[in-house]
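Below is a structure I'd like to ask you about.
Every protein chain except one is present and positioned as in the full complex.
Up next, chain A:
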Amino acid sequence: MRNTLLDYEGPLRTRMGACFPGQRAVFRGHDLHADLKDMDWIELYTFGITGRRFSPQQISVLHALWTYTSYPDPRLWNNRVAALAGSARSTGALGIAAAIAVSEASIYGWQPEIAAADFLVRAYNRTQAGEALQVVLTQELQQHRRILGYGRPVATLQVDERIPAILAHMGREQIEQGPYLQLAFDIERGLLQMGRQLPINYAAVVVAIPLDMGLSPRECYLFLQPSFMAGMPPCYMEASERPEGATFPLRCTQLCYEGPGRRRWQQE
């Protein structure tokens, strides 16, 4: 059996791009400084993921999806990493890169978001094939116990403040609610009918809208990578301006020890 790696030695074949120092740069088959020179950055970012172009109205909504979840609150777990990096006098890149990586969390961020996108696609396909949404929801709850994108760890029963804002933005841009977004709201109503008061949260909406624009769940996930980022530099900056170590200082007594009692190493 031939080793697959042998086929991949030599020049790396790519269709994504290359730089030609002193001359030009190619981005997905286009000259970055000629063909794409007027592209908005988020349009370029989305083009890099999908290879597709979007209308100015769609780009405006994609932009707003990030804007409305940019919270410079240093208590939030990902932002806290950026703030602590500033407090500990680490670099901005390290603090923000770590904070972005931390955003791939299981109780918020990209783990629920990719799961929500996956479920929306599966549920959409099944309901389009004629299955009742209640049946789909029941089976999903049996298999996974939770439907990600519904309920919220910090405010379970309240309306997610980001949702009315993005719906209003879509209205201003005359972007209609597509089938995935409509399904996302149908799921909220379906859960309520099943006695589950789990209001839709931003994780479902933030993927439903790009799904409606033709992104796949994996493309949605990549599109959302910078979505929390705008809130991070302010946390880093302000922590940098406080005295070193003065962001969330903890007294020794703020450690509540619950482990074994005192013991001696050599006695055992």
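Keep this in mind: a contact is a pair of C-beta atoms (placed from the backbone, for glycine too) under 8 Å apart; a residue touches a chain by one contact, two chains touch by 3 or more; residues count from 1.
Operating definition for what follows: contacts and distances are computed from a predicted model.
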Complex member absent from the view - protein name from UniProt, among "Carbohydrate ABC transporter permease", "Acyclic terpene utilization AtuA family protein", "Acyl-CoA reductase (LuxC)" or "Citrate synthase":
"Citrate synthase"
Out of A:Asp40, A:Glu104, A:Glu173 or A:Glu238, the sole contact with the unshown chain comes from A:Glu104
Positions on chain A where the hidden chain makes contact:
3-5, 10-15, 17-18, 20, 23-24, 26, 28-31, 33-35, 90-91, 93-94, 97-98, 101, 104, 110-111, 114-115, 117-119, 122, 143-144, 217-218, 221, 249-266, 268
